[in-house]
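Heads up, the thing below is written out as structure tokens.
Of the protein chains in this complex, one is absent; all others appear in place.
Up next is chain A:
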């Protein structure tokens, strides 16, 4: 049986999919066990660790102070103040090399940077001092530690819970503006009211598999990624594949993502509450 799996992996999968089950015992719609924990990195201003099955991502946020740039108009978004970077080094899987970032990591990075702009953050919260002459810049760094498929979901959940875990010290600027310092005693939490609810799918033949593992991603002839926010507005929808996708399948995927809303919200809220008790 193992030999069959190695030589004809696709045929092996088909035999399972015909019976609506996957080799790891999951049904086609079943999502792997997801855990979120926040605040475990003490050196970061906010952090989280997310596991979906064996896929693990760790995320840390560092806040830095910089003077407000002149050309930055008084728009009511905090664009370009949150910078996301994801690293998928050789530690997470032997398919990645250490010398140059993989295409996968680069495209993920762009998607995450776009998604972070959709979060509802009051720009005043990122003011260092009262009038916003100095601003906080948040550097969000994600590291994939173990890669077993569906990295996008793990990365989005990690990014969101790390940002919700961010605590910023109160900033003081001396009267002549020459000195800036932080008051570490009075910390405030960054308040983000929105959520992002991601779910990815792999398409193998006519079957649609939720939360694909690495092997399923490799065998698939198409992949779908959907991200909703808590108001059930669509934030990201990606389909890439060689076969056209019919509307009914897509609708099913959209519905399934919506169903995950409460679960993700609970997971993130729970982790943030747990980190407060520490």
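Worth a mention:
Note that contacts are C-beta pairs under 8 Å (C-beta built on N, C-alpha and C of every residue); 3 or more make two chains touch, one makes a residue touch a chain; residues count from 1.
Everything that follows uses one rule, which is that contacts and distances are computed from a predicted model.
For the chain that is left out, the UniProt protein name among "Exosome complex exonuclease rrp41", "tRNA (Carboxymethyluridine(34)-5-O)-methyltransferase", "Elongator complex protein 6" or "histone deacetylase" is "Exosome complex exonuclease rrp41".
Only one of A:43, A:69 or A:174 touches the absent chain when the whole complex is considered: A:43.
Across A:14, A:30, A:62 or A:104, the residue that sits in touch with the chain not pictured is A:62. Only one of A:23, A:89 or A:123 touches the chain withheld from this view, namely A:89. For chain A, the residues touching the chain absent from view are 41-45, 47, 54, 56, 58, 60-62, 64, 85, 87, 89-94, 98, 139, 141, 143, 145-148.
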